[in-house]
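Encoded as structure tokens, the structure appears first; notes follow it.
Excluded from the complex is one protein chain; the other protein chains are retained at their positions.
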Amino acid sequence: MTSQNTSMPASQNAAPQWSRFPFPETLIRYSVLLGVLVFLAWSVHFLNLDLQRLLGAFPRLGAILADRYFPPELSFVLDHRFLNSVLNTIQMSILGGAMGVLLAIPLAWFASYNVTLHRWLVYPFGRLSIMGCRAIHETIWTILFVTIIGFGMFAGVLALTMFCIGFAGKLFSDEIEAIDMKPVEALRSTGAGPLQVFVYGVLPQVKIAFVGISIYTWDVAFRAATVVGFFGGGGMGWYLQRATYELQSTRVAAILLTIIALVSISEVVSGWLRQRLAGERLA
Amino acid sequence: MAVLEVRDLRVRYNNTGPEILRGIDFSVEGSDFCAVIGPSGAGKSTLIRCINRLVEPSGGSITLFGEEVLALNARDLRRMRRRIGMIFQEFNLVNRMSVMDNVLSGRLGYTGSFRSLFRLFPRHDIEKALEILARVGLSDHVNKRADALSGGQRQRVGIARALMQQPDLLLLDEPTSALDPKISRDVMSLIRDLAREFDVPVLCNIHDVQLATEFCNRIIGLQDGIKKFDGPTETMKKSDMELIYAMEVL
Partner (left out) sequence: MAMTDRMASENSDRGILSSAGASTYFERRRSARIRSALIWSAAALLLFWCLHVTVIADTDWERIGGRFGVLGSIGRFLLLDLSLLPHLIIPAIETMMMATLGTLLGCVLALPVAWFGARNVTPSLYFFYPVGRFLMVLSRSVHEIIWAILFVGAVGLGALPGILAVAVRSVGFISKITAEAIENIDPKPVEAIRSVGGNQFQVMYFGILPQIMPVVLGTIIFEWDINIRRAAVMGLVGAGGLGLVFFRQMAMFNYGGVTMVLLAILMLIIIGEIVSHFARKAVT
């Protein structure tokens, strides 16, 4: 770039030298950076992206929202069938969240390297199950369960359960791996079995964190529950799908506004609960 | 002629709050190593920070190098600040940057935004930085991250950064109170030697009276925002001390 890039003159060899660009590290750093840039440029080319369209996307979205989606058809939202589906969505999220959390606790135990039952058998099993649940998106879970057990909320609940296992399981096992190992060692030294160690040594340390994570899981599950119906999993997503495919844009707008409002409320509720919990933790 | 003249300096942090400084007058001469002592809460830190307007005074006047500091606009204030080196109690280094970058950041006032974006400091600045780092004894730590150093070493980085500015005035804000006694003494004597070498006046806020009397040739005593003593170190008597620290004795 500038004069600094070149090495200092030989006459200054005696004085301590310093360069912003030390030889091998700089080369490696900039090569990695270059590699990433090339990948990005290639992606743009490969996906045939039109930057003009990209830049125009947000104004167009705004124009379309103002043009076709306005005014939202609020009377549809107030219809008792839709309100019932909202209630169903909430119930699905509670049930899916609860089942997911209950299943996630043992899996998180298996998947925590420090307290797992067996490091070569049970640990990979726990890790892989949690990762598998996380890897597959909730919408794909929904479609899979719909093909197995048919349309309806049961499929949605199962999909949410899988999603929550992945979501809560990872957070749970991170929490367990960060515990203080001294009480665990003390229990082990008294001859306690693995289950006793988990219940008396691990759970008390992570109990409050787990409750916080569970509340957060429900919050996220509720967001997911708003769309599982889109793929046949029951709840308000089904109305969204029908309105979308029938091109009833003002109705879609009304449903979207409802979703945003409900998610905001759920976020406030879960934030408030977690804050109270944090207060309890300090007290 | 005095380098720094402070007249009737007043500070309050919000409009209704109590006054932290209640009319301070003093001046600093070209060869002074001047200590500001006083109990905690007397307003020492506030006084130091008023000089380069890190704290905005609510009244009075500060004349530095013949210019009225309080009347400067943002651009001229930055020009003024780059002539004032400052060394902080907790070193105020950017922990995640290397020692070299921390020292070079002393030249930011002279470096344009574009050059600083790529951290392209001129060659003579880099040479100067290496020289100063050698002078403060950190030649072996040039490429380490600032948070990898010990307290004394970090304060030396802070000193090097202040010297990089080629300052016409050094402000020290409790430079030793985060260090242990032995290292405090080393750091103070390093600062004294460097101040003589670079021929720069020093205004130093310090709570350790022992250190103040040992290294400084002038002492200003503050108590509760009011100046209680001002004179050469030799003239300070035990009664003056009791006056300054009256609150703590009680």
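Note that the chains are named A and B in the order they appear, and that numbering of residues resets to 1 at the start of each chain.
As a working rule, contacts are C-beta pairs under 8 Å (C-beta built on N, C-alpha and C of every residue); 3 or more make two chains touch, one makes a residue touch a chain.
Everything numeric here is computed off the predicted structure, so don't read it as measured data.
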Contact set of the excluded chain (shown chains only): A, B
From A:Leu61, A:Leu83 or A:Ile208, residue that would touch the chain that is not displayed: A:Leu61
Among A:Val115, A:Ile165, A:Val197 or A:Ala224, the residue in touch with the chain that has been omitted: A:Ala224
Hidden partner chain, touching residue among B:Asp8, B:Glu90, B:Asp140 or B:Asp193: B:Glu90
Contact residue for the chain not shown (choose from B:Thr46, B:Ser105 or B:Gln223): B:Ser105
Contact residue for the chain not shown (choose from B:Lys44, B:Lys128, B:His141 or B:Arg161): B:Arg161
Hidden partner interface residues of chain A, rising order: 39-40, 43-44, 46-50, 53-54, 56-57, 60-61, 64-65, 88, 91-92, 94-95, 98, 131-132, 134-137, 139-140, 143-144, 147-150, 152-154, 156-157, 223-224, 226-227, 230-231, 234, 240, 244, 256, 259-260, 263-264, 267
Absent chain, residues of chain B that touch it: 52, 54, 78-86, 88, 90-97, 105-109, 111, 113, 116-117, 161, 165, 171
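The rule we apply is simple: only the chains that are shown with their structure count from here on.
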Computed distance of Cα centres, chain B from chain A, in Å: 49
Footprint of chain A on chain B - complex, ascending: 100, 118-121, 123, 126-127, 129-131, 133-134, 139, 142-143
Residues of chain A touching chain B in the complex: 1-4, 12, 15-18, 20, 22
